[in-house]
Every structure is written in C-alpha cells, then in structure tokens.
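Each remark here refers to the structure printed beneath this line.
Note that one protein chain of the assembly has been removed; the remaining protein chains are unaltered in position.
Read from first to last, the chains carry the letters A, B and C; within each, the first residue is number 1.
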Amino acid sequence: QLLEEQFEAVVARHERIEPRDWMPEGYRRTLVRQIAQHAHSEIIGMQPEGRWLTRAPSLRRKAVLLAKVQDEAGHGLYLYSACETLGVSRAELTEMLIDGRQKYSSIFNYPTLSYADVGTIGWLVDGAAICNQVPLCRTSYGPYGRAMIRVCKEESFHQRQGYELLMTMMAGTDEQRAMVQESVDRFWWPALMMFGPPDDASPNTARSLAWGIKRNTNDELRQKFVDMTVPQAERLGVTLPDPDLRWDEERGAHDFGQPDWDELTRVISGAGPCNAERIAHRRRAHEDGAWVREAASAFARATKEPGRD
Amino acid sequence: QLLEEQFEAVVARHERIEPRDWMPEGYRRTLVRQIAQHAHSEIIGMQPEGRWLTRAPSLRRKAVLLAKVQDEAGHGLYLYSACETLGVSRAELTEMLIDGRQKYSSIFNYPTLSYADVGTIGWLVDGAAICNQVPLCRTSYGPYGRAMIRVCKEESFHQRQGYELLMTMMAGTDEQRAMVQESVDRFWWPALMMFGPPDDASPNTARSLAWGIKRNTNDELRQKFVDMTVPQAERLGVTLPDPDLRWDEERGAHDFGQPDWDELTRVISGAGPCNAERIAHRRRAHEDGAWVREAASAFARATKEPGRD
Amino acid sequence: GADLAAYCLGLGDDALVLSHRLSQWCSRAPDLEDDIAVANIALDLLGQARLLLARAAAADPAVVPALPEGSPAPDEDRLAYFREAAAFRCTRLAELEHGDFAHLVVRLLLFSTARLALLHRLAASRDHVLAAIGAKGATEVTYHRDYAARWVVTLARGTEESRRRLLAALEQLAPWHPEQLEAHPVATRLAEAGVGVDPAGTADEVGAVLAQVLDEAHAAWPEAPPRAGVRGRAGRDGMHTEALGLLLAEMQVVARAHPLGRW
Partner (left out) sequence: GADLAAYCLGLGDDALVLSHRLSQWCSRAPDLEDDIAVANIALDLLGQARLLLARAAAADPAVVPALPEGSPAPDEDRLAYFREAAAFRCTRLAELEHGDFAHLVVRLLLFSTARLALLHRLAASRDHVLAAIGAKGATEVTYHRDYAARWVVTLARGTEESRRRLLAALEQLAPWHPEQLEAHPVATRLAEAGVGVDPAGTADEVGAVLAQVLDEAHAAWPEAPPRAGVRGRAGRDGMHTEALGLLLAEMQVVARAHPLGRW
C-alpha cells in the first residue's frame, strides 16, 4: 500500500521510476509491451530501407542510408536494454517477435518500391515517430525515457536527411519528381495510422496516460503531425493525397480525412502486404545466427575455465 | 577367349557392341569414364549459360537460351541412360561428379562475363564439341553412338544459333562488337584446350582408338576445328587472338599457336576460375532436391501397396 | 484500346514474370526430368507473354516505352525491358521470390489453375488474337497444372518432411491466391464487351479444382485472410511487392545498357 502510494507520488511529480523501485505489475507489463514493440519496430524497420542499400544511387546516399540503418540497430539495442531492466531478456523478446506474440509498428508492413521511399520514410515515418516519441522522453520510467532522448536526437537527424533527399530529388528530373509524389501518395495514409486508432477506439490510452507512460492521446499526436507536415509538403512541392485536407481557421489546425481503418486492422492482424516477409526475414536471420551465438558462448565458457580448453 | 575374339571382330568390322554383349573390363571402364564425363559436361554446362537466362536482352533470345539449356539437360539424360546400360546408375554417377572422382569438360570452369559469351559458347564451344562428337556417332558402343547422333543434331543447331547471335551483335553497336571480340578473346584458347592435351601427352588415346571408342586423335580434331573456324571468324569480322595463326599452303591447313597447357593443367586439377563454384552449385541442387526424390519414392511405394496408404 | 492493352499486359506480365521465376530454377531442380519440365513450362509461359505483349502494343501503342531513334527493339522487348516496376500489371503471386521445390509446385498449381479457367473462356473472345492465345494456351497450361497437381499430391503424401514443406508452402502462398480472382474494372469492362474474361467469374471453377487436388493431397485450404494491398491497390494496379524491382533490375540490365543494341 505504502509502495503503491510512493509510486503514485513519483508519477504525479513527473519524476522517474527506476528499475530498483517498486512498480505495479500492470505498469511493468504495459511498459514491457510498449518498449518491446518500440524495439522490435526499430529492428524490423531496418528491412524496408535496408532493401535499398544495394541500390542507393550515389555513394553519398549509400553512406547516409547505411549509417541510418545502423542507427536503427543501435536504437533497438538501447531499447532492448531498457526492457531488460524490467526482467525480460533480449532473447525472450526476440522469440516473442518472431512467433507473433509481440507486435511492431504496422508501417513496416508496407513495401518500399522506389528510392524515393527512403526519403519519404525519413520525412513522414520518422517524422511521425518523433511526434510519438518526443513526449516519451518525459515518460515515467527512467531507462525508457533516457533511451528515448538519445533515439529522438538521432531520429530528427534522420528526418532531416530524408526531407533533404526528397528536396534534392524534387530539384532533379521530372521522373524524380513523379517518383517522390508517388511515394508520398503511398506513405501518407500509413503514416497517419502510425498514431494508432482514434481515441474513442483506443482502450489502453487512459491507463497509460495515468501512469505517465504516454503523455498525449493518439488523436492529439496525429493532429500535431498533420499540422507540422502540411507546410513541409508545400515547401517540398508535393501534394498530400487527401482531398479533405484544409486549414480550419477556427480550430487553428488542419482538418483532414480518415485513414482506411479497415486496412489498418488487416495489416495489424497479419495480412498486410509484407507482414509475413518481415517476420520470415527476422526469423531466418535469428535461426541462421544460432550456431554463431552458440559458438560465442561455448568459446567464452572455455576461455574462462582454463582447465577445459 | 572366344568372347574376346568376337568382340575384336565386331570392333574391327566397325559394328556396334551392345549392352548384352561381352566386353573387356577395360573397355567398359573406359566407356563409363568417357560417357559419364560427357554427361557431366552437359549438366555442368548448363551453368555458365544458365547464368544469363535471367539477363537475356530480348524475349526471343531468352526463349532460345532457355530451350538450349533445356536441351543440355536432355543430353545429360540420354548420356546417363547410355551409361546406365553399362551398369552404373545415375545416382552413382552424380555422386562421382560432386565428390570429384569424375571430371567434366574443363571449358565450363571458365566464367561467362557478358551476353556475347552465350553466342561464343554456341559458336566455339559447341563447335569444338561437335568436332569431338561427330566421329563418336560411329563409336563402337551402340547406346553411346545412338545418343551421340541425337546430341550432335541438336548441338549443330545450337552452334548455328550461337553464331547467328554473334552475327546479329556484330551488326549492332560498337559496344556490341567490342563485346563479341572480348568474348572471343577469352574463349578461343580454352576452346582449343577442349580437345585435350597434345597427342604426345595423351596416354589413353591409342587404347581408345584401338577399341573404336575414339575415332581421331586430339591433335587431328584440334586441327580440323581451327580450319573450320578461321573462315567463320572472318565472316563474322572478329580476330582470333593468336598471332601465329596463318594458312600453311603446303600442309593445306592452318598453323596455330599453343594454348597455355599449364593453365589447362591447373584448371583440370581443380584450380580453374570456376571449378569449385560449378561443383558447389551441382552439389547444392542435388542435396536440396534429396527430400523431393525421397518423397517421390515414398509416394510411389505407398501407392503401389494399396494396403499401406 | 487502352483497356485491351491493360488487360493484355496483365495476362502477359503474369506469364513473363512467372516464366522468369521458373527460369531461375534452371539447373537447380531435384532431378533432371524436373529441370526439363520446369524449363518447358517457363518456355510455354514466355511464348504466351510474347503474344500478349505484342497484342497490347497493337491495341494501344501508347503503352510502349519510347526508345532513342534507331533502336531496333521490337514492341515485346520494349515492354518487357523498358518499363519500370510500377508499369507492370502482373498479380503479386507471380513475382514472389522462390522458396523450395514445394513453393514452386504450389505456386504453379495456384497460378495455372486460375490461368487455365481464364484461358478456356478467352478462347471464345471476340478478339481473334486473344481467342487463339486462349485456345493454344489452355492446352499448355493444362499440362502445367497437371504437373503441379501431381507434385503437390506426391509431396503431401510422400514423407513427413515433404508434407511439412508442402503445407508450409501452401500456408505461405494461399493469401496471395485471391488477388488472381479479384474483379478489376478493366477486366469487367472487357468481359462485358465479350473480349476479356472477368476472373471473378472463374472463382467457383478454380475453387473446385483446387479442392479436388487438396482432397487428394489429404490437405485443407489454409485459413488465412487475403493479403492487403495499399489503399486497395494491388498487382493489376501496378502496386507490387519488393521482389519485383529486384527481379527487373536483373532481367533488364543488359537490354537497358544497350538501348540501340541488336540481339
């Protein structure tokens, strides 16, 4: 009882809960689920862009993309570490990812079909991620919040790089401009879906807000993203594919159309364009690497016990 | 003794030995080795050209190449069947190929590096093969001779197709003409090596001639090939990369330089540019297919024994 | 013209792209007989693709990519080698990367069963070219389907390992099957005109054939929802998988390096 009161007090003061502190079981479970999902998203998110590493059209872009995908692996690493402070190992989390018990962001179940997608993912997908994540730097769980600070810093760097790639392409040939527009057409709606279902269909939001795990509702964040993105699209010279998109003087915000929530449901439930391939890729890498990890453990054991080698 | 005399008499009359006939053990062994090597060459020979199936630059050429590589599989099939009449199964022969006990033509250990190679292989490699093989249609062992008749017919078709591809390319752009010349430069010497070492370094030739397995020596065939090819090269407009190549009025034949026999020795002994890759490819296909062949056998057994299914 | 061209591109690209995938098996099949059979099927499909691409070009020359003055490339090659992935109209089933031999035969079963039902009907098209393609193609694809069905049954009832692989391939590919049978505005309009076939109208027949094969294989159709597209768009709308771009990078490389080349 006392413990629970202390916990509530820390949360209320917007201070951090640390791994050694007592926490309610539901809080821990919610955190594990959310941090794991976030970590998995970084790892699965290496694939759609990674597909273009071998086709990057300039050496500079190849280096930028390689560094970015490497950063994503790094983010996965911090976040798995944060999750391990809650008593779940990386190996367990990986198992839960590849057997489907844990999810990752639905956006990565869409295919990347042109090099412009590398830019669009940076601009829109990382942009949406940042909207989601900046408030999480103030999340109530210490290791998660600190990981997010580092992640967010790198994500905004990635976002700028993505936007800069699109800007460069828009200054190129007609084909390149068409490629950028086509890419934005494909990613706009999935990007909006990244904030999750509308608030009235999001049962866990209230609890997460109360615990200080989340700091804003899905719809608040989505609105913020749209308001932030519209002027960027104008500067870029692309059209966002939403006929209902307009500035609402009264609200001081943009009105916009609804994503296809049925499609989101299908994608989340596993029938998206790339779900099976993303998981299969991850599983194959994990299984193909098993003998290496075993060898490393065996070698570490052997060299620690000088008698055995 | 009587059997041996009968055998010699049949060979002397240039008639055929058939599977049911008695034959000397050395004759059988030599035949198995030669037919198997020939069959393996067809099968391994699918790889260098097969590499370009996915990059054939026109749909017509894609169809021609696919049909050709399919024919090679067919040739392998006849020849393995001919070999099976001598009491060695296809499975055993395949094992001997992939564990290196039996050889295949050294030419297929050279890489194919441009689409012109598809034409050059047809023109020079199939051309050399035909020189080798036409006399084999009259070989003393019946099943081998009959297989060769069919093989030779298709090979000359392939040779014409290869030559026609090169002719077409020579009528194309400068880049294409350079591609053809570069390809001929690479394949000329290896093609000459296809006839085997010079006669004075070919210890088995005499025995094979006596048995009627071979009908000509290596050097005779090589000379015939050069004489046949030089005017074709002229018509094509390419230069054969041999500064010593000239018409010898007196001999009524071309003089020509010597291939790099040390290179041939290295290639035959396994250190050629592609030996390990060719065998690894074949082994992988064989091993990857094991479960399928087992399933087919199991299913055949099960459906033959109605009680078991 | 535009509808007919789009329709022919769809059927032609299906054949072209699956033919290409099958040709990747060359020298890799479990036995020589299968190497030959698979190459044969690839050749048949390639032949169908060439006729259909030529028909598309004739129906609407605007679909044919322009090449530099003096290029001798025929229409079929311009369409095969000089279109971007997004201009291809194949269903996604045809373009998926290969897996093992079970994957090959299951895909071929799903593909050829749907295609056969379609070609049979196409033989009655008011367009004489399409009618001829339908009649000839149906004979070829009957053989493809029978080859695939025989192997599906054999693998399903062969060994434990082969059954496991066969069922895994079925599970993996079944969600891509419905796209083949989806109505599409282009096909619907051409069906009304008596020129094309609405694949949705073949669904019952296709389902019945597959049920019969699976029955003989002692297997059931997997309970898996169809794969979503992107905002409702899929292969016939030029919305493909990531695999197609890589396939085309390889397929088109020589042709594109020599737009004025003669082959």
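One rule holds in what follows: contacts are C-beta pairs under 8 Å (C-beta built on N, C-alpha and C of every residue); 3 or more make two chains touch, one makes a residue touch a chain.
All values reported here derive from a predicted model rather than from experimental measurement.
For the chain left out of this panel, the touching residue among B:186, B:222 or B:286 is B:186. Residue B:260 is the one among B:8, B:92, B:219 or B:260 that touches the chain not shown. Remark: the omitted chain is touched by one listed residue; of B:204, B:269 or B:297 this is B:269. By the touch criterion stated above, the residues of subunit C touching the omitted chain are 84, 246, 249-250, 253, 256-257. Residues 48, 51, 55, 110-114, 182, 186, 189-190, 260, 263, 266-267, 269-274, 276-277 are the ones on subunit B that touch the missing chain. Residues of subunit A that touch the chain left out of the display are 43, 46-47, 50, 53-63, 66-67, 69-70, 73-74, 76-77, 80, 90, 115, 165, 168-169, 171-173, 175-176, 281-282, 284-285, 288-299, 302, 309.
What we mean here is this: only the chains that are shown with their structure count from here on.
Interchain contacts link the chains end to end along an open line, per the touch definition above. Centrality by Cα centroid goes to chain C. Chain centres here are C-alpha means, and the one lying farthest from subunit B is A. Here the CA centre of subunit A is 57 Å from the CA centre of subunit B. Subunit B and subunit C have CA centres that are 35 Å apart.
Multi-chain contact residues of subunit A, defined as those touching 2 or more other chains: none present. Residue positions of subunit C touching 2 or more other chains: none.
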